[in-house]
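Attaching a single structure in structure tokens format; questions to follow.
A protein chain is absent from this complex, but the other protein chains hold their places.
Entry: subunit A
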Amino acid sequence: MNAPIRRLAVVVAAMFAALLISTTYIQFFQADTLREMAGNRRTLLDQYGRDRGAILVDGTPIAESEPTDDDLRWIRTYSQGQLYAHVTGYYSFTYGAGLGLERSENALLSGSADSLFYRRLPDLVTGREPTGATLEITIDPRVQRAAAQALGDRRGAVVALDPRTGAILAMVSHPTYDPNTLSSHNLSAVQQSYETLNEDASRPLVNRAIAGDLYPPGSVFKLVVAAAALESNEFNPDSELPSPLRYTLPGTSTSIPNFGGSSCSGGETTSLFDSVRVSCNTSFAWLAGELGADQLNAQAEAFGFGQPLQVPLPVTPSRYPVDADDAQVGLTGIGQYDVRVTPLQVAMIAASIANDGVLMQPHLVDTVRDKDLDPIDTTSAQELSTPISVTTAQELTDMMVAVVDAGSGGAAALPGIQVAGKTGTAEFGTTGAAHAWFTGFAPADNPTIAVAVLVESATADWTGETGGVVAAPIARAVLEAGVNP
């Protein structure tokens, strides 16, 4: 009977060989496919189950992971969810790391970034769970709160920068949402709020400050035109520009009026200085034509138009139209036609004027720290470009101070502090509805904060809400919080 037993032993060996092959196939060759399979809870749990780093504002966590007893092991909580929603984004088991820093800095927060590799080595040896890095961000909580409160229930966005470093001091977009509803472990509730947020016509998930629809800048774009004029050396603040009651766009029979149909200076011409101060439309339309599309485009690009930017949240590039004919170039002079900007871009224009013509790279992350709070990486202030000279910057500052002191931006004035600013009222569509803008900085002689405020038109037609009426008071509140530490 030994021969058949030996043969049976061979059969058994073959059976086990089959098992070795099948386990090898599954655990080695098929493993990656299996991991990436839709609905593989293990992969999700693995990513979610990590002690994710916190996001700190002035030492206080606005996003942090707290241990739980359930399968997910950690729950992400946002202590001031509504206020910081567009900064943090959300971290959801079902929908992953979405929007904001949660998404842009996912690698650091989750601890999988290459820059953390050497710090992870001891974890590998000790078998400790890898932990994510903590982000200290540049937001000033008082400025952020002031901006959110001043904006109130209106749709719009506020961005504040430190012009000297490019640090983002406030980033508010309204309507907002509560990221806690997406990071909850009640998965069906999460799904429901995600769907509700996505279907909401007011689009609360969109960060209007940097990545919403691009807006027509209206008169705040006059800063770019004025800068181009001064940089061309053909104009100075005292240059007299034609400022008729109506300006006929070249090559057309269409004419544009001044705001309210009034004359800019009472005469046929207005100085460049006063054109900015009273936000004269006809003189700027003429000026744009004089400078030409190329020069305006070059100036706009020097301020950052057309450049994709990561702060590290991706910023939609603003744009100056390249294909404009003469009439359209005239319109761009007053920030109409196809000029489109983000509020951050407008703040960057104000910030470079405030910073003696040097544009600093806007950034949101100040210091990256490991779990033991040792700094891994600190963002140092970086120059992005020098769009204008010191002289031009000073001349523009003087004009903007006049806007607040004796022009269209009086509502932004602060007692005892000189504020520089520019209003904007950007019409869109054909019904005359307009977005209200204000951008500026303070104190004018030694700026520590630059701001851009956008308030979306609440109605489809004109209700008289100019930048000076609606946006300037909001800017005032933000600047006040920023200059009074």
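Assume a contact is a pair of C-beta atoms (placed from the backbone, for glycine too) under 8 Å apart; a residue touches a chain by one contact, two chains touch by 3 or more; residues count from 1.
Note that contacts and distances are computed from a predicted model.
**Q** What name does the UniProt record list for the absent chain among "HypC/HybG/HupF family hydrogenase formation chaperone", "ABC transporter permease subunit", "Sulfate adenylyltransferase subunit 2" or "peptidoglycan glycosyltransferase"?
**A** "peptidoglycan glycosyltransferase"
**Q** If the hidden chain were put back, which of A:40, A:202 or A:431 would touch it?
**A** The missing chain is touched by A:40.
**Q** At which residues does subunit A meet the chain that is not included here?
**A** Residues of subunit A in contact with the hidden chain: 1-6, 8-9, 11-13, 15-16, 18-20, 22-28, 30-35, 37, 40-43, 45-46, 69, 71, 127.
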